[in-house]
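For this view, one protein chain was removed and the others were kept in their places.
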Amino acid sequence: MSLISANKKNKTNDFALGQKNITMVQAITDALDVMLERDERVMLLGEDIGKNGGVFRATDGLQKKYGEDRVVDTPLSEAGIIGTGVGLAVNGMRPVLEIQFLGFIYPAFEQIATHVTRMRMRTRGELTVPMVIRAPYGAGVRAPEIHSDSTEAYFTHMPGIKVICPSSPYDAKGLLISAMEDPDPVLFMESMRLYRSGKEEVPEGYYKEEIGKGKKVKEGKDVTVITWGAMVKTAKEAADSMENRDIECDVIDVRTLYPLDQDIIADSVQKTGRVVIVHEAHETGGVGNDILSVINKQAFMYLKAPIEKVTGFDVPVPMFSLEDHYLPSAARIQTAIHKVYSF
Amino acid sequence: MSLISANKKNKTNDFALGQKNITMVQAITDALDVMLERDERVMLLGEDIGKNGGVFRATDGLQKKYGEDRVVDTPLSEAGIIGTGVGLAVNGMRPVLEIQFLGFIYPAFEQIATHVTRMRMRTRGELTVPMVIRAPYGAGVRAPEIHSDSTEAYFTHMPGIKVICPSSPYDAKGLLISAMEDPDPVLFMESMRLYRSGKEEVPEGYYKEEIGKGKKVKEGKDVTVITWGAMVKTAKEAADSMENRDIECDVIDVRTLYPLDQDIIADSVQKTGRVVIVHEAHETGGVGNDILSVINKQAFMYLKAPIEKVTGFDVPVPMFSLEDHYLPSAARIQTAIHKVYSF
Amino acid sequence: MNFPLVRCIKEDGNMVDPSLKEKISEELVKKFYFHMKRIRAFDRSAKNLQRQGRLGTYAMYEGQEAAQVGSALALDTMDWMLPTYRDHGALLTHGAEMMRVLLYWNGRMEGSFHPGKRIFPPAVPIATQLPHAVGTAWAEVRKGTNNACLVYFGDGATSEGDFHEGLNFASVLKSPVVFFNQNNGYAISVPVYKQMNSESIVQKSVAYGIPGIRVDGNDIVAVYFETQKALERAKKGEGPTLIEAVTQRFGAHTTADDPSKYRDQEEVERQREHVDPIRRLERFMHKHGFENETWIKETEKAIETEIQEAIMEMENFPKAEIEDIFDHVFEIMPRSIVEQKNEYMEWIRGEKV
Partner (left out) sequence: MNFPLVRCIKEDGNMVDPSLKEKISEELVKKFYFHMKRIRAFDRSAKNLQRQGRLGTYAMYEGQEAAQVGSALALDTMDWMLPTYRDHGALLTHGAEMMRVLLYWNGRMEGSFHPGKRIFPPAVPIATQLPHAVGTAWAEVRKGTNNACLVYFGDGATSEGDFHEGLNFASVLKSPVVFFNQNNGYAISVPVYKQMNSESIVQKSVAYGIPGIRVDGNDIVAVYFETQKALERAKKGEGPTLIEAVTQRFGAHTTADDPSKYRDQEEVERQREHVDPIRRLERFMHKHGFENETWIKETEKAIETEIQEAIMEMENFPKAEIEDIFDHVFEIMPRSIVEQKNEYMEWIRGEKV
């Protein structure tokens, strides 16, 4: 577990007072709560986030606590939410915008691609958009169509926005707080599968995890497995089971998809020379290929085998009767680890 | 120059009657004209495409010739254009939709990501969307902001749509006709820089170029240069000049960005072992990384040097006073060729 | 703005204008009644199946039967229907196979379309289907047919850009579309008054210079006749109409939703007495000599049998085939998908051994 970075910049109640054992969705609520408390400029906007507390209850109780002015049920309009957020952010607020599912962010695509990400550039920093867009993503929870998209690559290709995808309650809270204090826009992806899939000790109060830094979740010398979000658990499971066959894996949770932590990737690949990249997005154009590019640049001479990718296919995420086949499984990852190991 | 593929499937007037020496934008008008003539189902929709003939005159004269019912000036609404196109296509028409600049396609992103590309899948082919979206793209013509985007990678990552980007009048016409006869949606990217930058002999009448096939524009044994669209000319220029230093390049115009022609890439890389990829889109998440992935899979063992990329940077396309620095230049490509050659 | 609520049958079952009775044949009343009962029974069964884990998340429409059946019955077979995820009541009325509707909610691709029927797959992203309707209807005009399009959407959907772009396109193109809004009071948890500042949805028709009709969505007679008129206008080349059917969603947004978080469900149950569209029709039938106990009993039984058979069919439907993931993205599979498919299918076969 990472150390608490006791950032005490703004207020005094920075010290972790204790720990609590909570799920990822609770950790997210907690981060929002901490920041609403610390910083008056923070406002939450979204569909059903107020009275209803969000369709996943990520904002449960917050409207009651902070009022309808700060935790706002908006009309059903993603371009409206993000566009209004741009105005709020430019004019001094710190909007956190919930997009109900990542698959419904597309109506706001123009706002993100042409304004959220370009305002600083266009005004040389005179006007900026410190905004967090939160969006549940991913397959595996038997959700209806479109709800299961994992389309982070649209945003990593968009200059001017950071993309974060935590895999644990601890990281989720620390990274969300960092995102909310970041001077630039952040897309914060939350795995629906992980929302309630396990608890972890999380410090109370304020702490930050550094954006742009990956994390080793398992140490090994033979094969590097690189992934993020919901796939961390699956990859770890696969890597653990490879120990039976005497294959030791380095498992890296990159946590931030843009900017990527090139060092953690390069260091590991220089050690192992064998790589498996795992993600649930479509293979073509996926962030896996950015990782490939990092490796090509930083560790080409160390590679002992072609890099393997275990990813979603180049097909729309299927309806739930077949989604388990779409999603990378531990078994598929094992096959890939074995393949690069025995190349 | 490729041979004419005399596809005679639908009608009789298939044979090229002669040649004419025309620019790329004229070749595009010609393709639209040929298809409006051959196929009653073809309709053109877009902003300013009727009376005005399009802001680049790509549809010049077509409304007069085919009527306001078939060449339609729409309201200023890209989601409306694409969404209406979905209905037209599902119900038997063959809509060709002009998006005035690729940078203004974003309002229609949701329509493309959730309907254009998924209709066949969702209905197992019962309802389909044979639609062509035409969009001028790219920097280098001193256009205002947003107009210069080269964001093809958003679409290559989207399962269910093909992405084409021709680099010559001949290819433009043949590929556009193929796109218009394709049973599935196609995004057809037209380089503004190339619209009027040179003429070429183009057959009159109907002919097709195959989608998904790249083309060698220069043959060489030392280094493979892979690119498309406006960059083909620049890359060729760089490659030509390397002959002075006795470096012979294979220059590949992939022409289709999804699906990529894996064979032409693999064959060349297996021969040269050294690769430079050139594109004007941002590096991170660019189609260059998909090519990297193809090479990793098909030619890993043949690589003699890390792959070099000469691309747009991870920044918004700057306003025109600086756009030439953003765009890959022949000189930068030469440096890269030299680097991989002398690795 | 003057958009009075059009109503034919009052809550107590009496007619607003008794002279309309001539136009209401026994056959028509039976149709109304049969379809409303049928889709309500279906809805309740589906909800139960979900509870038993035999369906996935399911979206109920109880309370909206008059709006869905009344509008759907106004369509001809060759007219198109573009539904949302909550309009399978209308779908069933327009001829969709019940078994397929069940498949849809069971996460099966085979359930999102209805071979041979002019029905779009349900639009999941809100309001995106409105522009589709414009194009679909326009294609009919280009073909020179006399068919129109009916597109459903909710009160929440009016906030999306696609609602606006769709209505604007249709009005400019004089596309034969009926925009049928079911104002059921809520978008998930958000009440209409937070969704918009306008007093009605129908007044948004003014923005497009098209006719707007506000109808009591729990009065199937009014819904039916108003939709019919709008369709006639469309078919005569007079362009689109916006209909707002004011109705109510009795239950949760979907089986994944807990309405007690944002409204008083007991209050909803109390209101049901006044607003339930089936009870209203029953009162009308009772007061106007259309009551027929035997027929009702038979009908109920037939419906029950149909539903049970559909459930059996759904449950006996061949298992989803993995290949389906790959096979329908393009007409001709590009190499990248071919390779992904082959690799995966080989791996699966290996695994299974």
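We call the chains A, B and C, going by the order they appear; numbering starts again at 1 in every chain.
Definition applied: contacts are C-beta pairs under 8 Å (C-beta built on N, C-alpha and C of every residue); 3 or more make two chains touch, one makes a residue touch a chain.
Please read these numbers as outputs of a predicted model, since none were measured by experiment.
**Q** For the full complex, can you list every visible chain touched by the one that's not shown?
**A** The chain that is not shown is in contact with A, B, C.
**Q** Tell me which residue among A:K20, A:K51, A:R122 or A:R142 touches the hidden chain in the full complex.
**A** Per the contact definition at the top, the residue touching the missing chain is A:R122.
**Q** Determine which one of C:N168, C:S189 or C:N218 touches the chain that has been left out.
**A** C:N168
**Q** Residue-wise, where is subunit C in contact with the chain that is not depicted?
**A** With respect to the unshown chain, the touching residues of subunit C are 1, 158-165, 168, 171-172, 174, 194-199, 203-204, 206-210, 239.
**Q** Considering the whole complex, not just the chains shown, which residues of subunit B touch the missing one?
**A** The missing chain touches subunit B at positions 47-48, 50-53, 55, 73, 75-80, 103-104, 106-107, 142-147, 283-284, 313-316, 318-323, 325-326, 331-332, 335.
**Q** May I ask you to list the residues on subunit A that touch the chain which is not drawn?
**A** Considering the whole complex, subunit A reaches the absent chain at 43, 69, 74-75, 77, 79-80, 82-93, 95, 107, 110-111, 114-115, 119-128, 159-160, 162, 183-184, 212, 258-260, 262.
Just so it is clear, only the chains that are shown with their structure count from here on.
**Q** Need the most distant chain from subunit A, centre defined as the mean of C-alpha atoms.
**A** C
**Q** What whole-number Å value describes the gap between the mean CA coordinates of subunit A and subunit B?
**A** 32
**Q** Taking each chain's centre as its mean C-alpha position, how far apart are subunit A and subunit C in Å?
**A** Averaging C-alpha atoms per chain gives centres 36 Å apart.
**Q** For subunit B versus subunit C, what separation do you get between their C-alpha means, in angstrom?
**A** Inter-chain centre distance comes to 40 Å.
**Q** Among the residues of subunit A, which ones contact at least 2 other chains?
**A** If we look for residues of subunit A contacting two or more partner chains, we find 103, 106-107, 145-146, 283-284, 313-316.
**Q** Could you tell me which residues belong to subunit C and also touch two or more other chains?
**A** Expected reply: 109, 112, 124-125, 161-162, 324, 329, 334, 336.
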